[in-house]
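Up next is chain A:
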Amino acid sequence: MAKSAPVIAVIALACLLTGCWSRTEVNDIAIVTATGLDRLKSGRLKVSLLLAVPRTVGNTGQGGGGELEQTSGWVVSDEGETIMDAFRNIQKKLPRNIFYPHNRAIVIGESLAKSDILAILDFFQRSRQTQMRSYVLFTKKEAADILRFKPKFEKLTAEIIKEEMKTGVNVHVRLNEFINMFLETGREAYAPRIEVVPAEVKSASKEKLTSLKLTGMGVMRGNRLIGWLNAEETRGVLWLRDEMEEGVITVDIPDERGGGKISGEVQKARSRLKVRRAGQSFIVDVRVETELDIYENQSPLSLKELNNLTYVESLFKHDIENRILTACRKAQQYETDFIGIGRSLYMTHPGQWKQHRSGWNESLRTFDFQVGANVHIVRVGMINEPITERE
Partner candidate 1 sequence: MTKISLYQLFCGILFFQQGTTIIFGFSSGAGRDAWICTLLSTAFGACLVYLFTVLMRLQDGLMLTEWFPALFGRYVGVPIAWLYFVLFFYDASRIIADLKFTINMIMLPDTPEWAVLAMFMLVAVYMLFNGIEVLFRIAGILVPIVTALYALQIILLLSSGTMHADFLLPVAGEGWARIWRNVWPLSVMQSFGETLLFAMFWPLVVNRRKAAKVSVSVVFCSGLFLTVLNLLIITTLGEGVYKRSIYPTISMLRLISVGDFIENLDALGLMFFIVTTFFKLSFYMFGCVFAFRQLAFVKNDRRIIVPLAAVSYCVGITMSNDIVEHIQSGFEELQYYVWIPLMIGIPVLLLPFAWKKSKKLKEGT
Partner candidate 2 sequence: MKDVLWPWGAQMFVHYPWVVSMAFGAAALLLSCLTWIRWNKK
């Protein structure tokens, strides 16, 4: 008995170690790469899934204007009372099981965002398969439209979305961060906004080539979407939340110094937000440290001289401060603290936060924002004197 026991054990183990009982073959699954959520007028949910068609996904670099044969994404949608319900209805249309872990993006249409969003998110937290790394996006129209977009560079729209999120030009929010925004005190949620726009601006070409664009963001109060910020204001938010990674700032040189514009690109940026009490209200202190490189100089100012450089730095400084203030004003206007001022207060003075918690959003109007930016221009490109007409 003792001698054959190990052999028996090994054989038994080998049979079941491979997990054959629960096997999931690749061609039995329908890989979801992006999800779109809308609420219909009837109150039901419409779920759209962008499925990857594995045959063609492998061949990248084959972009081009082809139609259905070339694309490897397929949008399927259906409605239901809950997400799970809609999933079941979609499943009925598919020969394969829905496979969720490769989901890259969740696009939420305005219709849904304006109603109760938190209950919807429960599905994503509870599900065994979900990908908490998916990006969350809002769109003004229907999420399904975004998913239907036919990509050029990549094979899948979801990849496009993911790559656009990573460029850091706009805010980006992953699902776990998004959920945390609801759960953390002192903060309201927001998510970037994506739209389908024409690829070329004001062109006369017949082909309506389109592109996906991240334009601004949507902010929420509690559970509901209450407003949109445009791209400019969103940049301000990036500064405020210390998420600025790259960006271009263009400043106007006033006429008495020669006119023209200078553009610089942000290389490094760091912001700090501090809240302190001032009587009944609060003062929000924002300090920004940033390094810029000059990329384009359309003014006659010579950047070889330190004085000029300092002057240009001050122009950038004002520009950044204005952007930040614009974002703050928006928070005040919409009466929602998506910047996270409350959370900052909670982190440093939890007692004070608990006192002022109720009515926080409304009291934002009384806050005073003091913004200070410290700009340092490090590099000016390959030339220092601008190319102007010969004097």
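Candidate entries met the following condition: all candidates are chains of the complex that A comes from, given by their letters.
Just so we're on the same page, a residue touches a chain if its C-beta (ideal position, glycine included) is under 8 Å from a C-beta of that chain, and two chains touch if they have at least 3 such contacts; residues count from 1.
Only a predicted model underlies this, so the values are computations on that prediction, with no experimental measurement involved.
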Complex partner of chain A (touching, any copy) among 1 or 2: 1
Partner candidate 1, residues of chain A touching it in the complex: 2, 5-6, 9, 12-13, 16, 19, 21-22, 101, 125, 128, 131-133, 174, 176, 179-180, 182-184, 346-348, 350
